[in-house]
Structure formats: structure tokens, C-alpha cells
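This report refers to the structure that appears directly beneath it.
All protein chains of the complex are present and in place, except for one that has been dropped.
Chain lettering (A and B) follows the sequence in which the chains are written, and residue indices restart at 1 in each chain.
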Amino acid sequence: MNRHLLSGADLSHADALLVLDTAEELAQLADRPIKKLPTLRGRTVVNLFFEDSTRTRISFEAAAKRLSADVINFSAKGSSVSKGESLKDTALTLEAMGADAVVVRHHASGAPHRLAHSGWIRGSVVNAGDGTHEHPTQALLDAFTMRRRLNGDRPLGTDLTGRRVTIVGDVLHSRVARSNVLLLHTLGAEVTLVAPPTLLPVGIDAWPCTTSYDLDGELAKSDVVMMLRVQRERMTTEGGGFFPSAREYSRRYGLDRRRVAVLPDHAIVMHPGPMNRGMEIAAEVADSARSTIVEQVTNGVSVRMAVLYLLLSGSTEITEVTA
Amino acid sequence: MRTTPTTTGRYVVTGARVLGREPTDLLLEDGVVAEVGPGLARGRAEVVDADGLVALPGLVDLHTHLREPGREDAETVETGTAAAALGGFTAVHAMANTDPVADTAGVVEQVWRLGREAGHCDVHPVGAVTVGLTGERLAELGAMAESAARVRVFSDDGACVSDAVLMRRALEYVKAFGGVVAQHAQEPRLTQGAQMNEGELSGVLGLAGWPAVAEEAIIARDVLLTAHVGSRLHVCHVSSAGSVEILRWAKSKGWNVTAEVTPHHLLLTDALATSYDPLFKVNPPLRTGEDVLALREALADGTIDAVATDHAPHSHEDKDCEWAAAAMGMLGLETALSVVQEAMVETGLLDWAGVADRMSSRPARIGLLDGHGHALEAGAPANLVLLDPAARRTIDPFALASRSRNTPYAGRELPGAVVATFLRGVPTVLDGKLQ
Partner (left out) sequence: MTPTPDLTARATGPVPVGSVPGHRAGSSSRAGQPGGPATVGRPVLEAPDIGRALTRIAHEILERNKGAGDLCLLGIPSRGVPLAYRLGALIAQVEGSTVPVGALDVTMYRDDLRLRPARALEHTELPPEGVDGRTVVLVDDVLFSGRTIRAALDALGDLGRPRSVQLAVLVDRGHRELPIRADYVGKNLPTSMTERVHVLLEERDGRDAVTVEKTTAATPAAAARTGADDE
């Protein structure tokens, strides 16, 4: 594995399976009397969040703590850290504190990339969501969830070859969609992005997936339907005016009971959260047996443990010597 | 202030290949080229050995940000014009987006005076089109034209004069004193929060797109307005193949439209944004390889008239951060000639005479500068640059004269080196060093 995890594209097929298989072993911890491992004792993981995301931060925090790492939560939102230069200042502070890994959430696309490659810090950088770019651990936990639901209870060593995954919603602004397309493609899945044309980025033809404007045409052949959050502000003029109204959006692109009835029996419904119930997903669908929304949260901890273990337990010195 | 040369002030440049032709000598005396021909080396004149060097008329930049007044931490007239001289320039147009904005006779005269004091090259201030660059009402263009700075080029560069009525009025108004409106073509609504060229990469990188159509739509509107009111338009930093097509069409109609392209748009592409290094963040953004090739072709066939640097110094703090927070712009003066050599000369698209035309004669004509852009013949002002086309140099940001370091060519090897620059017969650069 790379020293950093910045993008779904950073993981080769073998890397991705290593993370998923490791997470699978670590998921067993939940059944043990002692849920903690000594693996990262003496290591420091900093959660550097320039943007609110309690669920992601807590997930990383739980993962690091189960591996016995020291965890420092650095919430930069609302403090003096809003202008650019302070990313660097913050990084230098973290470096002085001896951070072995920095888990970073930032409103600017590419900020984790800058952190990893600017020479400001030496530790590993894990992208916990940057702007409208990527969110690779979300993609990993999504793939982990799909593998478990579709490939059986012990899916070790398996990928998602031939599985059809339909991702629906605001692709233009979604870091979840970008990371999922890259990772799921690596794992052999066939991804279709469904959105109104205004919410698909220019140049999407080059992505390793297909696109459609018609949700109903995709449902019957989907093994997975992943609904993305759509912010209501996007329909306002100031927000870009991407669609006319919430009602029209949910009629054309929302997942309701009628649409779920078209899905194959084994198909699952996913959502990275937080949901707009009644907008992109009907409440009864979100709470149905097909829905993996709660599992996704649980799986997030196992996957992030695997990522932190694989990035941090190894020796960087050896990496350099054999390089 | 520069020290007066200890010599007689007469120079004989020997063996120079004027416009890349056969070697000859040039005698520079009393600020003019006194004589051109073989065997001019004789007593009481300092000899500058130009064996193997190409001589071009001193370069003229239509688009320079000197940052003074207001952002002296990034550049001053002194450091910016030093960079210009080292890049082979004898005249630069100083953009109006300073603080305060150059929208009054007072500010343009201040910049003009600072340029005279620095003495490295002529500084011709550009006046703002609208008060404070806000695009609301015309600045006192006439007062700036009549000031000591004799402003002829007006631009809100950094911002687009997007209001069609205001643009029409500006084009009409400058006819009274032969001025030209230099438009920064960027439709503002289409580029809100824009970070890079909108295309394949912007989607992948999650950076808000700056579509070429936002430039092309304004250029199309402005050439039509220019024709309608019979005025003169200059288009700043053309960046897309589509813009080239519109300009080609406008010129075919015989309309009075000129355009410039920056060195970086002739060499670099948006692929550099994948590093998220804000050194490559610039406005208009770096575009695709096809755009680069179209721009080179347009410069070669004259559709684009001039190379202009859009030299845009930014402090370290404004660039050493995440992409979205970083300032737009890159240094250009000290590398422009080398980049043009690589992109245009070494590709066979332009010879040295063509370079002289696009980097000296035409920009001087567009800016209405009498004293620049003349062929190196007897009687012409002794503004010239001697360059060594065989040299290769690796760009070291810390070796640049500019106060800022934001060159996109750091660590990159470029061809050609300026050996000497003369401004009205006086060397501003000799042996590659500022005088």
C-alpha cells in the first residue's frame, strides 16, 4: 500500500482486497470480550477536521482507539483556521506534536493531497473527505458492505466482479461518488451513475463507468442502489439552480417503494448519510430490510481500523530501503 | 537608482545576428542605433561581443502586474522592472488592479514616475476602465489619457467588463484619444468559484470548472460591439481554441481587434492541476493540449498578435496553501522569451523575426508606444535584447529578480538566455546581470 490514502485510485486490486480482508478479520473483534488490540500503542492519530462531520470523526476515533493509538481531535472549524495559509500552520503544529497519521476532512478539494506532498508533515495522510473530490474510506466501507451482503458471510479474497452498482444523485458535488466509481471499478463492479444532466460533471465520459438520466431504466438490473445526499440549496438560484424543485427531484430521482419493488430480490439499498428522508430516499425504504444504512456505519469502524493498521504498523524505513 | 556607466556611453555590439540573420555589428550612440554593418568596432566605444547571439528589438509587454502600490510584499515597480529587463523587455504595461486601483490620473502618474526612477525599462500604466474595477461606472479615462503617463490602454484586468452597455460605452469613449480597451474576457456567472479548466480533469479532481465558453462568449460579444461602434478592442490572455476561431472570424471581417496569449498558455496544460500545487493556478486557467496547439498556430499565423506575460507575482503565503484558497497567477517576465523559444521557435512555428514581431513590434503598436518595437536599423531607438539561443538553463525561483517566487517552471530546463538588454543605448542588463 501507499503511505497515504488520498483517493480510491491509490488502491490497486490487491491493496483493496488486503484492506477489505483485514477489515473482515477485524470485524470479529465485535464478538470478543475485549474489543481492543495493542497494535498501535504509542502511535498518535490526529483527526484534523476543517469541516463538521461528527459521524466520520467518531468512526475514525473509534477505529484508532480500538487499535490503542493515542487520538487527538483537532477541530479547525470556526476557529481562526479558515484562510488558506493556516492549513500549513496547522500541519506544522501537528508535525511538532509527532503525529504518525493525520486523518483530514477539508472543504477544499486536494487539501489532503497538499498535506501529503508539500513536505509539511512526515506522517501518513488519510483523506476523510475533501471538498467535492474524494472520500476513499467511505468507498471502502461501501465495498465492504456490498461484499458481505452479496458474497456471503465469509467473503475473504473475493471482489465485486460483474456486480452492477447504480449510484444516484448529486454526482457533481459528491466525493462519495468519485471514490466509489474508482474503487468499485478496481474491484470489477459495473457502475452506473444516474442524475439529472445538471448534476453530472463535464468530462464524465472518461470515468470508468456509464451514466444515465433515467433511474427507472436501471433498477431491474441493479445489485446495489446507492442514493447520494442532495442538498436542497442546489435548487436555488444562489446554489446554482441545478433542478427546479424538491418535488420534481424526488419524483424523478428519489427511491420510493414503487421503485424498490422493481429491484431484484437480492438487491440492496445504500446511503452514505446523512439522509434527506422524503427527498432522495423514502423513509420506509431507508428502514427496510434491503437497507444497509446502519451496517455501513458499523462497517466503517472495521474498515478504518484496517486502513490505519495497514498504513501505520509497517515500517517506513524498510519501505525506503527496499525501494 | 542605477549608476551611470563609466564609459563614453557608446557601445559597439559585434557579431550579433539581428533577427537571427547573418552576423553584423551595431553602433549604439546617443540613445539610437547609429550604424549597422560589419567592422564597426573602433576607439572610444565599449565593445560588446555578441558572437553567436541573436539581437531582437527590446521586448514590449502588454500585460504586467507590478503590484505597486498596495502589494509591495509581492512585487514593486523596482523589482518588477528589474525582472523585465532581465527578461529582455524595454517596456511594460503595468496593470491597473493595484491598491488603490489605477483609475485616476494621480495613481497612473505615480506608477509612471516610479518606473522612471527605477530606470530598468519604460513603464506605461494601464488605466482602469471602471471606477475601482467594480464594473459599475466609467473611470475618468480622459484624465488618465492626458496625464503625464499618457495612458492609451485601459483594462479592468482581473475582472471582466461584463456589462454590455458599460463595455459599449468604454469602446466608444476611448475613440476620442485613440485608446484601446483590453478586455479580460470572463463571463462572471459562468465562472463563479471557478478553480481550473472545466473538462475531464476538473470533474475528476473535484475542482469547480472554468469553462472556455465563459471566455468565448465575452469575446464574441465584444468583437461585435467593437465593430458596431467602430472602436478598437484588445483581448487579453486568450486561452482557448474556440476564442481563436472567433478572433479569426472577427479579423476576417476587418474589424479592429487584437489579441495576446501568455507564454504559459503556449506551453502548459491543465494536467498540471493534478498535483493540486497552486503554482499552476492561474486565470484564465491552463487548458488542454489541443488548446495549446491552437494558440501556437494562431500566434504563428497572426490571428493572435502578441505574446504578453500576465506576470502575476504572489506572496509565498498566497501560494503555499490549498488550491482553492490560493491566489491565481504566475510569474512570467524572466522566462517569457525562453518559453516562446521552446513553444514557437524550436517547433518551427516562428523564426526570430516572427518573435520580434509578436513580442516587440506588434505589442508596441497596440499600446501606441512610439519609442519601441522598431526594426534595428540606423536611426531607430537603441532598444534591443541580445540572447543566446544555444544556452539552456534550469529555472531556480530563488535566483529570479522578482520579489515573488511563483514560477511554474521551477526546476524545469528552458532554452535560451538573455545576455544583454539596452534601453535607449544604455545597458540595463549585461552578461546576464542587471546593471
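Definition applied: a contact is a pair of C-beta atoms (placed from the backbone, for glycine too) under 8 Å apart; a residue touches a chain by one contact, two chains touch by 3 or more.
Small disclaimer: the values here were computed from a predicted structure and weren't measured.
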| request: Tell me the shown chains the invisible chain touches, ordered by label. | output: A
| Among A:G152, A:P208 or A:G314, which residue is in touch with the absent chain? | A:G314
| remark: Among A:L26, A:A189 or A:M279, contact with the omitted chain is made only by A:L26
| note | Where chain A meets the chain that is not shown, the residues are 1-2, 12-15, 17-18, 21-22, 25-26, 28, 32-34, 36-39, 67, 156-157, 309-315, 318-320, 322-323
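Here, only the chains that are shown with their structure count from here on.
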| query | chain A to chain B: how many Å between their CA centres? | reply | 45
| message | Taking the touch rule as given, give the residues of chain A at its contact with chain B in the complex, in rising order. | response | 83-85, 87-88, 106-111, 113-114, 117-118, 130-134, 172, 175, 178, 201-204, 206-207
| message | Using the touch definition from the top, list the residues of chain B that touch chain A in their complex. | response | 195, 198-209, 211, 275-277, 317-318, 320-326
